Structure formats: structure tokens, C-alpha cells
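Submitted below is the structure of interest, expressed as C-alpha cells.
All protein chains but one are shown in place.
On to subunit A.
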Amino acid sequence: MLGRTAGGLFWMFRYLERSENTARLLETGLRIALTGGQVNESEWESIATTAGVRSAYLEKFDTFDQANVTNYLLRDLDNPSSVLSCIEAARSNARMVRTALSSEVWEAVNEAWMTLKEELKRPVSVKNLAQVIRSIRQHSSLVRGALHGTMLRNDIFDFCRLGTFTERADNTARILDVKYYVLLPSAAYVGSSMDNMQWETILRSVSAFRSFRWLNEGDATPKSIADFLILDKRMPRSLAFCYAKIVGNLSFLGEGDTLPCVTLAEQINARLTGRNIDEIFDEGLHEFLKCAIGDTGRLAAQIQEDFRFYG
């Protein structure tokens, strides 16, 4: 496969994953607003921070209000991580690698682009935000379904999956890092309603609220949440899950060679396997997450180099 094609597949799926993550973050914000929680400016600020766009946002706006944050994250083309930017970039990468995709996958991406471009043409109000988010999630599921149902399990598939899990690992680590302080045992409001809302925010922004409740029978402690999102291999957005997948895909791709990216991924994975959450808290949760974010970035760069994405 051409290096450029591999890069196109990797980025196509990173962008798709990112658009879905952004939509999920907004959904969380909306949910809290609707259930009468105390959504103040700092909540929208924290959503912008989690999306990694806080400083870019502040160059355009002075305050973090619902309308501006929503539209900045959904449809502002100045924001390269907005859903609209991501869908444009994903579709443009898909066009570039079209010969590597099944027609079902291509059509799913193209249709996502056509529909969302239309839906995001005008500012999105609270009234239709839920509908737009549903549409983003649906299209994302359609692409994923087409990928799983119609693509050969070969190197093309592996590069797609690498993009997905690299982006997802980065996303989960960032969400946790923005909120890590509420998970610390020393946090001031343990047990208060404010605290519950924060946890709920975290769980909802990774679509894990129900599964967590089900697994823990409603018993939410900071540690159990961190354990779930970092180490639990059943949870498809946990760091451990993402890295297990990354190692799997990379080992197929690197078969026969000793590639630096494979070694690096295995090292990172080792730090997430057979660990106890207490050790991580002892090490310092914030330091651990910072390190995980840095590792993921380094790994992405190494993948790009080892598989010759660019000349």
C-alpha cells in the first residue's frame, strides 16, 4: 500500500472519531443543562478545554456561553476540530484513498458529509441540538458498520482502526485529565451533588454512564471510575482497551520487521496491563494522564514515520 494511502486512512478515521467525540461532549453539556444541573460558564469552559480548543476559542470570544461554545465546536471552520471541519477532512481523506475503501464505506462517509454539511449550515439552537447530535452519531455508526461489514481484514483495515484507537485513547485521556481533580480522594465536595454531576459528565462524555452503573450497581467512587476508564479492558473507550487494539493492529502491520512504533506501543500497553488503580493514584493521576497523552502523540508520530505517510 502507498504510504500516502495509509496516512489517508489513518487520518480519515481519526477525524471521524474526533467528530463523534466532540458531539458526545456537547451532548453531555446539553444533558446537564436540561436536567437542571448548575451549568454555569465554567462547565462550558471545561467542555471547550476537554475538546482541546480553549485558547483558540478565547481568541474569538470573551465568554464561554452555551450558544458560542456549541457553534464553535459544531460548525466553526476556524476550529479544525469542529464537527464540520472534521467531516470535511475525513471526507477529503476518503476521496484521496477511495480506491482502498469498499463502496459502502465511501458512500457512508460521503452521505455523512452531504447530510451534516446541510444540517450545520446555519447556527444550531438548543431546540435542534439534540437532533444534530443524533445525526452525527448515526452517521458515524453507519461508517463504522460499513467498515466492519464490508472491508477485508488486511492492512487497509488495520490503518483505519489505528486511526480510530489513537484518537480515542487521546480523547479518553484528555477527558480524564481535565476532570482528574474531581476523582482525587482529597477533592473537597466528595458526595455532594456537584461532585455527582462531575462524574456523570465524565462517564457520559465517553458513553459509559449506563455500562458503569450496571457494572458497579450504582456504587460510584472516584477510583472505580478511573479504574473503569483507564484499565478496564471490557470498556471500549478505556485506555487499556484502545492500546490493546493498537498493539494488535500494529503487530499485523509490522509483521516480519522490528518497527520502532511497535516497540513503543508495546511499552505503553505494558504500563496498562496487570496494573492496579491504586498504584496509578500513588504515582499521581495527573502525571499518569499527562504521560499517556504525550505517549499517544509520540506513537502517532512514530507510526507516521515508520509507514512513510509523507515523503
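Structural remarks
Everything that follows uses one rule, which is that contacts are C-beta pairs under 8 Å (C-beta built on N, C-alpha and C of every residue); 3 or more make two chains touch, one makes a residue touch a chain; residues count from 1.
The working rule: contacts and distances are computed from a predicted model.
A chain of the complex is left out here; the name its UniProt entry carries, from "FecR domain-containing protein", "ABC transporter permease", "Circularly permuted type 2 ATP-grasp protein" or "Acyl carrier protein", is "Circularly permuted type 2 ATP-grasp protein".
Within the full complex, the residue among A:Ser92, A:Ser224, A:Ser251 or A:Thr273 touching the omitted chain is A:Ser92. Summary of contacts with the chain left out: across A:Phe13, A:Trp44, A:Tyr72 or A:Trp106, the touching residue is A:Trp106. Contact with the omitted chain, checked across A:Met1, A:Ala33 or A:Ala56, is made by A:Met1.
Listed by residue number, the positions of subunit A touching the unshown chain are 1-4, 6, 92, 95-96, 98-99, 103, 106-107, 110-111, 114, 155, 253, 257, 307-308, 311.
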